[in-house]
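Attaching a single structure in structure tokens format; questions to follow.
Excluded from the complex is one protein chain; the other protein chains are retained at their positions.
Labels run A and B following the written order; every chain starts at residue 1.
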Amino acid sequence: MKQEEKEKREKLVQLEQQNEQMQQQSQLEQLTQREQQDQQMKQDAMEQQESIASSPELAPRLEWFKLRLERVAEVVFHEFTVDYGHSCVLIYMSGMFDIKQAERNLLEPLLGKVFYMKDELTQYLFSRNQLPVTELHWVDRAADALQAILQGYGILLFQGEPRMLVLPYANYETRSIVEAPNETVLRGPREAFIEDIGVNISLLRRRIKSPLLKTEEYTFGRHTSTRVVLAYMEGICKDSLIHEVRRRISYLDIDGVLSSSQIEETITDRSSSPFTQIQYTERPDVVSSSILEGRVAILVDNTPIALLAPTTIFSKMQSSEDYYQNFVAATAIRYIRYLFLFISFLLPSFYIAISTFHAEMIPFRLLVTVASAREVVPFPALLEAFIMEISFEALREASVRIPKSIGQTVSIIGALIIGTAAVQAGIVSAAMVIIVSVTGIASFIIPSFDLGLSFRLMRFPLMLLAGTFGIFGIACGMFLIYTHALNLESFGVPYLTPMAPSNRDSAKDVWMRAPWWRMNERPSFAAPNNRNRQKKQARGWKLEQEDLE
Amino acid sequence: MTTKVVTQKQMYKYFTIHIITTIIMFMIGIVLQQSGYSAPLGVLIGACIGIVITFFSIAFAKRRPDAFFVHYGADIVTRWLHYPLMAFIIMTNFLLVAINLWEIQDLLLQFYLTGTPSWIILGLCGLCISYMARYGIKSMFRAAEGMFYLSMITFIIIPYLVHSNMEWFLARGFATIASVKEAWPTAYHLGSIFGEASLILYIYPYISQASYTRKTTIRFTMLAALMVICHLIPILIVLGPDLAQNLNYPELDIIRLIKSGSYLETLDPIIIALWLVSIFIKLSFILFVISHMLSRILKLKYSKPLIYPICAFIIVSTICLAQSHTQFFSMHNGGVSTCVYISQLIPLLYYVIDVMRNRRQQMEEESL
Partner (left out) sequence: MRKLIISLLLLMMLTGCWSSEELNDQAFIGVLIIDRNDDGIEVTFGVPLTTNLASGETSGSASGGEVFGYFSRTAPTLEEAMQKVQGDLSRRANIGQNRNIVVGRRFAEEGITPVLELAARNPNIRMNTNMFLVDGYAKDEVAKATVTSERFFISILNKYVEHRTALQTTIKDFMLSKASGGDGLLPIINFSNTTEGAMVGKSSTVGTGGAAIIKKGKLVEPILTPDQTSAAQSIRNQLGNYFFSIKSPTENGWIGLYSTSVDVKTKIVKKEKKYHILIKPTSEVEAISNNSTMNFAIYEEVKKLEDRIDQFSDQLHADTMLIIQQTGADVFHFDRYMMVKYPQEWRKIKDHWREYYRDQLAIDIDSDIRIRRKGSTVRSFKSQFIEHNEGD
């Protein structure tokens, strides 16, 4: 009996538990169901109201707009009546619309006139276009009108007219054009892009005053509706390249595009590679010269960074400063840059390899000095190098975020005190401090920050390889990196042009900065029938002079 | 799939590196032991042999410029003969890669990395080689293009740096002592290496501007022969023939004799590192050809997946190849060169049969 009771009790308990679970589940289900039903109802209502909103009646449309823009504080619905008896509504966002202009150019004339018939008003506004407003256009879908309001335009609704006027007085605060903070030059223009895409395009247009500069506009981002502009020179840029860029961009379907890096990561050839295949810049003169070489520039609204495609590793190693200085000096500086490129990722590995595997490479006196300096250090060379490198990376990362007021002090602390103190305490040797600082400086010589970053990161696996296999390890590591870079392509252009698929003309701009009067042809990725930049005798006046003499 | 991606310039640069790297580091010791002062003559004769072999291959490839030899060979001779011959060629190339890898690992272990087990070095080498081979035919030739000038400068600068050690009167010996009889063993060995350019046959459909292939062959063979002689002559002049014959790696020894400024004295690790990159390019090309042939024989669509397994197989066979230097030499002298010659001359057999068949067909058509 007791057992039976126990069993019954257990069963009851189980049933209760199950019931609870079912209740919970059903509650959840019910909740979700209810939410879904609500949403469905809302959508239905919206769709219904869409069709309402496309009607010529004013009131339902106004209701629709008010429903959609409920709890949006900045929206203003300005209802007024034009004589005789035509109700109108002006809808705009108060921070983004230039109401003064609208008052002067729209409200004043409209309210000053008398329209006896609705047709007169319609003619005045639409067919004869007699409002003192240029760039006026109209929409008849309510969704488009809503989008226009959100972009800062004003919408004018009329009773009995399904078309809605869009007033182009979008005016919001933007940053002023300042000097480029990350790409400074000594001699050359100092302007940099700002966030507003209209201003950015105007910066480009000021430099390339040609009708062949095409700017195609796209909108991406379901919620951000960000404007993205493709800029290129028709005829100079290869058609296949433009098609390819358009094709890749068309796959972007994301809820928000907030910066150009999202676009970059979508359209880049190989996103897993440490080398980025798209160049970015914040200077309009770099963008203009790239466009003139046959590249495509991608400008994104709300980002001051423009993307350039295709790119090679050598164009990332060039700074715009090179082209503004004398070509002899620029060539020398370019070679220093190439040298420091190698130093930035090979020097610590080289030191580790030589000091642990190939000590016979060091001249004897230097060897004795280095060895005696390292006597007190307890760590093996590889570990010492890792400690110093990681501390340097930490220092660099921290210095990005330090407030400017104490930035100087902290960098002095980091460099002098920590470095000196570490050497004196015997944790690292002086040679290692020198090597790490030279490497750090070298990595900042590279004009393109992302390229410097990727080389900096490749240092660490190379150090491991060097510590295990010596120079043979470095050779293998370099081989792997070389193979990888060799087979990268950026929109069909091999990454190591003109070194790997060799190309005489582009070589002129890579191995030396040829003077402008020698650069007669555009690089190889420009359209093949439009290669000539200039005539061959840019310095023809000199020949004339010599003829005369 | 068969787009013409390899240009003549790339071929020129690649094959120069292909031929030079093996000869300069590994073969010079043997060459000097066998021929002494006649070595440069032997190099020239070997280069001529190599050109002749390559010309045969190119002439045969020209008959069907857009198809792969592995496929149409089965039509020329019957399948029963073709596949075993292809297998023989594949095995010979395996052997070449294995021998080269063994010599690399021997060099590195002996001089620089004593104590490291050989399998880890071979593993790293194999990783590098297969990584490059997986990227396809383009990558090897592009890599050679990029490395070409650097490699040439490295090779040329060595004789220049030792010029202060040279005793020029010894150069007279090249005129007075050299003889063809002494040069012949060298010519035989080196001919098989110069003849490795006949691998062009297997990648012929990838080559663009194929009509210039012959000219390119002459140019790169001559350049390679010139570079080898530019190394042989300084070695003989600096070390003298008796000493040079006695050394296993005379190249390394003369690099160590560089005296220009006491801070450049032990450059040999750096030169070895640069040379290693070049020989990896060469080995990855041979690996690519092997996997290409094998994938076509097995009727696979892509050759990429085969590369890692083939590389692993080669590495294991390299480890088991020879336990010591003595074993290696007895194997090497026991006819590896002959084996390579046979594999390079097999296409000649096909050529002859093909010509005969065509003639017979023409005669039949005429009689009809």
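FYI, contacts are C-beta pairs under 8 Å (C-beta built on N, C-alpha and C of every residue); 3 or more make two chains touch, one makes a residue touch a chain.
Here the structure is a predicted model, which means the values were calculated and not measured.
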Sole touch to the unshown chain from A:G198, A:P380, A:G492 or A:G540: residue A:P380
Of B:T78, B:T114 or B:S211, which residue touches the hidden chain?
B:T114
Pick from A:A180, A:A330, A:V370 or A:A475: which residue touches the chain that isn't shown?
A:V370
Mind pulling the chain B residues that touch the left-out chain?
110-117, 120, 123-124, 127, 131, 167, 169-173, 176-177, 239-240, 242-243, 246-247, 253, 256-257, 259, 262
Touching the missing chain, which residues of chain A?
272, 355-357, 359-360, 364-365, 367-377, 380-382, 430, 461, 464, 467-468, 470
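Here is the rule we use: only the chains that are shown with their structure count from here on.
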Take the average of all CA coordinates in chain A, do the same for chain B, and state the distance between these two points in whole angstrom.
48
Residue numbers on chain B that touch chain A, as the complex places them:
9-10, 108, 112-113, 116, 121, 124-125, 127-128, 131-132, 135, 138-139, 142-143, 145-147, 262-263, 265-267, 269-270, 272-274, 276-277, 280
Chain B-touching residues of chain A, taken from the complex the two chains share:
353-354, 357-358, 360-361, 363, 469-476, 478-480, 482-483, 486-487, 494, 496, 499-502
